[in-house]
Structures are given as structure tokens and as C-alpha cells.
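Heads up, one of the protein chains got dropped from this complex, but the rest are sitting where they should.
By written order: A and B. Residues from 1 in each chain.
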Amino acid sequence: MGLATRLVVQRLALGLLLLLAVSVLIFAGTQILPGDVAQSILGQSATPEALENLRRDMGLNEPAVTRYFTWLGGALTGDLGTALTSGADISEAIGARLGNTLFLAGVAAVIAIPLAILLGLIAVRFRERWPDKLISGVTLASISLPEFFIGYVLILIFAVKLRWLPPLATVYDGMPFGERLTLVLLPAITLTMVVLAHMMRMTRAAILNVMQSAYIETAELKGLSGFQVIARHAFPNAIAPIVNVVMLNLAYLIVGVVVVEVVFAYPGMGQYLVDHVSKRDVPVVQASGLIFAAVYIGLNMVADIVSILANPRLRHPK
Amino acid sequence: MTDSLVKIRGLKIGATVYPPGEKPHDIEIVHGVDFDLEKGKVLGLIGESGAGKSTIGLATMAYGRGGVELTGGEVWVNGRDILKTSVKDLRRLRGTEVTYVSQSAAASFNPAKKIMDQVIEAAISQGKFSKKDAEARAVELFRKLGLPDPDNIGSRYPHQVSGGQLQRCMTALALCPEPDLVVFDEPTTALDVTTQIDVLMAIKEAIRDTGVAALYITHDLAVVAQVSDDIMVLKMGDTVEYGSVDQIINNPQEDYTKALVSVRSSEHPEKPPTTEPVLKCEHITARYKGTNFDVLHDVNVELRPGQTLAVVGESGSGKSTLARVITGLLPPRDGRIEFDGRELSRDMASRSREDLRELQMIYQMADVAMNPRQTVGTIIGRPLEFYFGLKGAEKRKRIIELLDEIEMGVEFIDRYPAELSGGQKQRVCIARALAAKPKLIICDEVTSALDPLVAEEILNLLLNLQEIEDVAYLFITHDLATVKAIADSIAVMYQGNLVRYGTKTEVLSPPFDDYTDLLLSSVPEMRLGWLEEVIANRKMESAGN
Partner (left out) sequence: MMKIPLAAMIGLIFTASYFLVAIFAPFLAPYGMAEVVGGVWEPMSAKHWLGTDNIGRDLLSRMIYGGRTTIFIATAATLVSFTTGSVLGFTAAVIGGWVDQAMSRFVDLIMSIPTLIFALVVLSVMPVTIPMLIIVMGLLDATRVYRLSRAVAVDINVMDFVEAAKLRGEGRAWIIFREILPNALSPLVAEMGLRFIFMVLFVSTLSFLGLGVQPPEADWGGIVKENKDGIVWGIGAALWPAVAIATLAISVNLVADWVLNRTTSLKGGRG
């Protein structure tokens, strides 16, 4: 058990190190780059006194390293500072919005994952025949579509023409779960379509890879039924690559959520980030960027750890 | 005929091929083959690659691999034509009547499941044995096949046992459901020669003790002669000759069979040691970057101009590492290399162009030793241009001369490597080496990826060229038959050490050290009863067991 444990611990440590490096990168990207933050907030017409006051309030006169550690220390204790534009507490604002985003992403994942695996299995089962070709044609098309296109087409069909679902997903605190689910359905379907193609293609490839192994031939030559071959021999080896695929696509979903939230005016992290980028509200951008990166790094890390744990060579060393 | 277990009549097998840039189309790869196999007998199927032998073997299980389809004829097993039977009956046939042992047990075992579960799976799924009985039978088979710790080896995972052991486990897997027929598809080809002999003996005894019939498929006639009752020689999907093992080995009728029987018997008269050596390796010790053990310990060898030194050993012996050290790709930790009277720099990067020119190399895999985007003309022409500054018509003339030397015509000059056969590719690589007019060519397993007859042609070509060009060869190989055919002196390597070294006569004459004895005795000989003799007379257990 030693080897696998050691690799998992190493991977965890790498994840933390990466997160730390990313925090440096985000901080440096927003603070040390040319261009004065205070200037860009107040605009060209600002008076020197106003600029100086803002710089002092933001701590811009401190050395960058000091500012970084103050910021990081705050972030670690849950204090992300206050927004420049509204003066609101960032941690508080993010708390509610992160919940909304995770809810949306969760609903999308619940629809997308089983569907992608099912379609992947169908594509493998009918490999090189019309269901496979149809699926790969549709996925090729959907990879080429921008997220907002899918969103607006869905709104046009289901909200405007058919009037089945509301066009905007303006949820608020304390909304009953059922109502919230109805509102979130259209954006979730949009997100599903965004990740479905990748997830299905990768699932298909992962299963095909396993099905072409010599040990599958051995199993067939033992006279096992098609179901037995898949259940006993293909599945145990395909599960790890599939989990990996799912995790990588959930990470991809995190990016898709930004655009989809804007399309549906959904009050989540994505919209929050985009709003404050245009307002050039640096503390908010830093905080949201760090959270997006942390989720992304975390999901990738889980994917890697699953592969380590599923590898029999590592689980049962010589 | 009445109690024949397998009866095959007019078997035709087709496949769909997908040539690049063309529409997929169907071709026939086996053109009507007949044979019978009685209970408890062993039939050897022998042929070079493309002969259709594996495909025929799998046909006895009504199985087509990849795009292969059984297109015509009859395959009778236990009294019914299995090409016409139901799917359910076919599953029963595959699980309990006919079983299969593949060339690569490492790939054929499911990495995620324990060996025992896989060995007994067919017998249990088909309801032939209870789990307890099947396990008991498996342990008994493990013991019979000479596996260490037979009671517990089943609880290991496939990657936890060695290649030779896994090949035996695969044999146990095939024998566990008490089948009537086992198809052995090159079961020892991937193994080292000293391991092969043990696995071969284990298989032979298992066949004898269980009374099972077998189809033994291989490209090595000497191997099949040890285990078979009858032999069928195949070529390009047709039967060339079919008879008893005694008739095929001792009295072959067809030219092709005669060629296969005599293929490994050519002997090369040894040249006497002359003058100063062209290559002198002194106290060579080497290790790979990032490791903490030496893969070569204090190796000393010499090679005379125009002669051949064969470096023999199994995988892990360090023989290829020696080649890398001499070429300067892996600078040695210790020792010196003298070449043509001058000391060679240890690192390739600091050698002169003249040093590089006079020391050329030919690789095992001709496929990847040539840039697929360059034509034969460019490949052979580059050293001419690079070392001698030849250009235009002069260069072309020399390329044609070289093509002529390797017995290929001028029409090959504009072809790409992908358009050549395996033997032709290796010839082009030889021409590329010769183009530099070297004093020494290092040949790294240059014939081991080739079919026996093609390999023999390449060896003869190399010997002829040695006469013409007066070039020395450092010939790295695992195959002692090749050594006998080409060497003047021999170095035997084992786990990074030089265990025996001298002229061919010295090295191949007794008294032997234990390892050389094992290695020499493990090379299959083209005569009946050889296997039993060897096993009875051995002094040392095989290395990679």
C-alpha cells in the first residue's frame, strides 16, 4: 500500500503548491503589471489628491510582497477584503453566489454525467455504424458552438416560443427548492450541452481503449457472454479512465458557467466576476479568480488521485 | 477418421483491409486449408508472418480477430460444424472444449484481477466445476507447470509475477476447464531463450499428462519439432507440406520446407586473429543516468579489422549498452575505447567527423531507423554528401552502386520506407552504413525482427559485404544460431559481466562455464528428442525464471 499512498500524498502536496503559486500569479497579474490600479479605477480625469487617497486606502504604497502576504493571510482566514465599487464585504457576497453556482453546476452534472456515459456506451456498442456516426457528428457540431448560442437558442425555443420555462434564472435567497430548480433548468441544460460532447467523446475513447485490450479477447475466448465480458473485465478497467474524464469535464464546466450565468442573468460567481472585471474592481476579481482556480485545481487533483488509486500496479506493488 | 477431434475442410478466411488513401476492401488471407487432429495429438502449424497460422488456430474456436471473417469451408469440432452452430453452443465450445494460449500473457491477463480468478473463470462460468474444485485443479496445474509457491501464486496480480511465470499461468488458464483442445499461439516467442526451454518443457509435460490435443503455432520449426506429432507448413495462406514430424524434419519434400529446416544450420568458417585490433574496449564500466547500479562491469573486448565479434546475451545482459558506450551515446564511467589505433573520446559530441564516419550503426527496427519522410535515395545519399561532399550525378552514381551492392535496383531510389518490405528496409539501412565507408559497423539485433528466411538472406548479404568492403562487425544478438553463422570471435554477457570471451572455436568448445552451458544448450536444435536430452543434462536453472 506504501507506493500508492505516497503518490497520493505527493499529488495532494503538489495541488497545494500549485494553488499557492496560482495565488502569487493572480496577485502579480493584477498588482505588478504596468498600469496603475488607482488610475484605472478613477479614470484619467482624477485629481492627484483623490489618486493618492485611493492608493493609501488600497495599501498600494506598501511593497508588493507585504501586500501579497496580507492578502493571502486574509484569504486563508476567510477575509477577502471589501469591494472597491460598493464597499461590500467580498466573502459575504461570494458565499451566497458560490452556493448558487455550485447548485447550477451540480444540476448540470447530474444530467450530463449519466447521459454522457450512456451515449458513450451506445457509440461503442454500435461502433462505426450509424448511431456512432450520428453521435460523433452531433458532438463535432456542438463543440463548434459558442456557449451563448446554445443558451439563446434554448431560450428562443423553450421560453419564447413554447413558454415552458422562464427565460431568465433570477433566483433569490429563500426561494423554495422546486421553484429554484425550474428556474435553473434551462441554464443547466445549456451547460449540459456544452460539456456533453467532450465528455461523451472521451468516454467513448476510454471504453474503446479498454475493449481493444488483449484481455478482452481472452475473456471472449473463455466463452463468456457479452454482458459478462463487459461487467467482469471491461468495467473494472474502464472505471478509472471514465472517472478521470468526468472530473476533467467538471473542471471545464466551471469555465462554461461564467458565460451561461451571464446569458441567464443568474446571480452566481461567474456573473459576479464578469461584472467586477468591467468595473475594474481588483479585490473582487482576485478573490473570484482564486476561487475558480482552486475549484479547477481541486477537480484535476481528484482526477489524478482516482487514476493512481485505480492502477493495480500501484495498489498492489511487487 | 471417425474419432478425429477436429476436422477442417476447405477453410477460407477473409479480412477487410484499410490501405491508406484507398477504399477499404476485402482480401482472402487463407485459401482453403484441410487438416485433421485426433484426440491427444499435437499438430504444429508453422510459417512466416502472413502465413495465416494464428488465424487458422483461432478458427478452431470460430473466432475472427479484428476484421477477420471465416468466409468458407467447414470446421468440425467434436462432431459438429462450429461455423454453423448456435451462439450459445459456441460459448460452451470456447469455455470448455477449445481454449487458447496467446503469445503475450502479460497483455492477455486482466491487470485488475487476481490470477486465480482468471484461471478458473471459464470452468466456473460454464458450470463445469465448482469454485472449490476448479481452484484445486488450478493449484495442481500450477504445480505441474513448475510455478513457484503453487498454493499461493493464484492470489497475486498478473504484474506481480515474471513473464515466464505468467506464460505458464496462461497455460494453466487454458488447461483448467479440462478442454479437448488447446491452441498455443507462439507461447514462447516473447521469452528469453533460457526461459523458453523451461516453459516449453512445462507445456509439453502438461499436454502429455492431461491427454489434451493441441495446435502449436510458431515460426520456429526447431521449437515445434519438440512438441508435435504432425506438422503443417503454411505460406501465404496455403498449405505447403503436411506430414508427421519425423517426415518434415528428416525428409522434407518441398523446397520451402527444406529451406526452413536448414535455415539455422549455416556455419561461417572462423578467420584467424590477425594484426592489430580495430576496436579495443578496456575495463568498460557504465551506468544509466539517475540509476545507482552499473549495467556493465569491467568489460574487455577486442575486434580485428574485417572480422566479426558477436556479443551474445539475454535481455538485461548489457549487450546493447555496450553498443551505446562504443558509439559514445552513453559515456562510460570508467575504461577506455581504442579505435583504429587512437583513443576515442568517451562522449559522442566531442568526436571528430572522421571518428563518426568510420563507426556506423545498424538498428534492430529498420522501420524506425529511417525517416519516413525521406526517400531511399535521400537516406543513402545523405552520408555521401555529409562525409564526402558528393553532389548531383556523382552522388546518384554512388547511390546506385550501393543499391546494387545490397541487391536492390535503381527503381527503389525514389521510394519511401513505407513502400518497402521488412528485408528491403534493413538492406537500405545497411547501404546507409556502408555509404560512410566505415571500418566498423555495430549491428544491434539486426535480424531478430525478421522472418527466418529473410534473416538468413540479410546475414549472407552482411558476410558478402564484409569480404568486399573489409569492414568489421560488432554483432549484438540473443540468438546463438545467428552467432554461429556470422562470428569470428564471441563475447558472452550475463547481467552486465563478460562471462566468456574468445575465438568462436574457443567459446563454443567445452569445458563451459555454467551460464554459457545453459545458453548454448537452450538453443532449440532441429532434431527430435532434443528437448528431453537438454533438460536431463542441465547444470543451472534458467536465468529469467
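Simple rule for what comes next: a residue touches a chain if its C-beta (ideal position, glycine included) is under 8 Å from a C-beta of that chain, and two chains touch if they have at least 3 such contacts.
All figures in this text were calculated on a predicted structure; none of them were measured in a lab.
Only one of the listed residues, B:Glu48, B:Glu178 or B:Asp367, touches the absent chain: B:Asp367. Interface note for the absent chain: among A:Ala4, A:Ile254 or A:Ile308, the touching residue is A:Ile254. Only one of B:Ile27, B:Ala418 or B:Leu453 touches the chain withheld from this view, namely B:Ala418.
Contact residues of chain B toward the unshown chain are 20-21, 327, 329, 348, 351, 353, 356-357, 360-361, 363, 365, 367-373, 382-383, 386, 418, 432, 436.
Although one chain is not displayed, its contacts with chain A can still be listed: residues 18, 21-22, 25-26, 29-30, 33, 35, 37, 40, 140-141, 143-149, 152-153, 155-156, 159-161, 167, 251, 254-255, 258-259, 262-263, 273-274, 276-278, 280-282, 285-286, 289, 292-293, 296-297, 300.
Everything that follows uses one rule, which is that only the chains that are shown with their structure count from here on.
Centre-to-centre separation between chain A and chain B, using Cα means, comes to 50 Å. Chain B contributes residues 61, 63, 65, 90-96, 99-100, 102, 104, 107-113, 118, 121-122, 125-126, 156-157, 159-160, 173 to its touches with chain A in the complex.
Only residues 213-215, 217-225, 228, 232-233, 236-237, 312-313, 316, 318 of chain A touch chain B when the two sit together in their complex.
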